[in-house]
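FYI, not all chains are in this one, though none of them got moved.
Letters A and B mark the chains as written, and numbering starts fresh at 1 in each.
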Amino acid sequence: MVSAEVSLRELGIQLPQAPKPFGAYVEAVQTGNLLFLTGMLPVVNQKPKFVGRVGKELDGAAGREAAGLAALNALAVAKERLGSLDKVSRVVRLGVYIATSGDLIDQPGIADGASELFNQVFGPKKVSARLVMGVARLPMDMPIELEVILETKP
Amino acid sequence: MVSAEVSLRELGIQLPQAPKPFGAYVEAVQTGNLLFLTGMLPVVNQKPKFVGRVGKELDGAAGREAAGLAALNALAVAKERLGSLDKVSRVVRLGVYIATSGDLIDQPGIADGASELFNQVFGPKKVSARLVMGVARLPMDMPIELEVILETKP
């Protein structure tokens, strides 16, 4: 089995500080062996790093990069909660919500910005099911929000 | 541990009748110790109490109030299904979908209208993970729909 912690080091990825809630909720809830994360956004130090809708104020490349940053934040939250990413036995589902004013954009390609980071870190046996859609607007006008459900080892 | 039933009485909250389905589904499904609720809407007696999109036909205060009403309906469905809200061991995830025509609005603040009711009733140990987003239109033109997953005691 691939070790996610070893993969992180080999990829030269340094996890950021896990984001903190913007409201009356927590960043992750464990129930049984499922870990539900809060919607992950492309923030750095609690501030939006990307602002605007994909296909309108931002192009697809920025959307894809924002998806990768949100995925990185998801890894940071999971690590903070579990102690080690090697406790993740599977990415169950990844939802990628893309802010759009209704323009036609390559939604699967943008979502791959998140999926590919997860796949590099967790390896090919832990690839998720996925939901992708374009929504009207996201918190603080960010372009991407991720829904993440992880399966954890006992 | 906080008793949700005691909290309800202390807060002077009377639960409404649980909403009934508008289509070919049920209001709640239990699987293992997870209770998945149907999307909860701001209805009273099966009729929309709030109509329109937040930032367009409705302002943020109305959106926040609608979120609270939808959360109250969620409590009513959970109580009807479980017999007592003290059977809820955790709010696992709360999704707050806000109807918008794309305007910039305080999405986390509106979502807190639902989160704060749950937190008052269930107490600080049972706070949920959360998804918040602005969507293009909701059933019967209502401004808010909630996704709710609860963890229940065996």
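Details
What we mean here is this: a residue touches a chain if its C-beta (ideal position, glycine included) is under 8 Å from a C-beta of that chain, and two chains touch if they have at least 3 such contacts.
Here the structure is a predicted model, which means the values were calculated and not measured.
In this structure file the full complex is assembled from 3 copies of one chain, 2 of which are shown.
In this text, only the chains that are shown with their structure count from here on.
Chain A and chain B have CA centres that are 25 Å apart. For chain A in complex with chain B, the touching residues are 21-29, 31-32, 36-39, 53, 97, 101-102, 135-141, 145, 147. Contact residues of chain B toward chain A in the complex are 32-34, 90-94, 100-105, 107-109, 111-112, 115-116, 119, 127-136, 149, 151.
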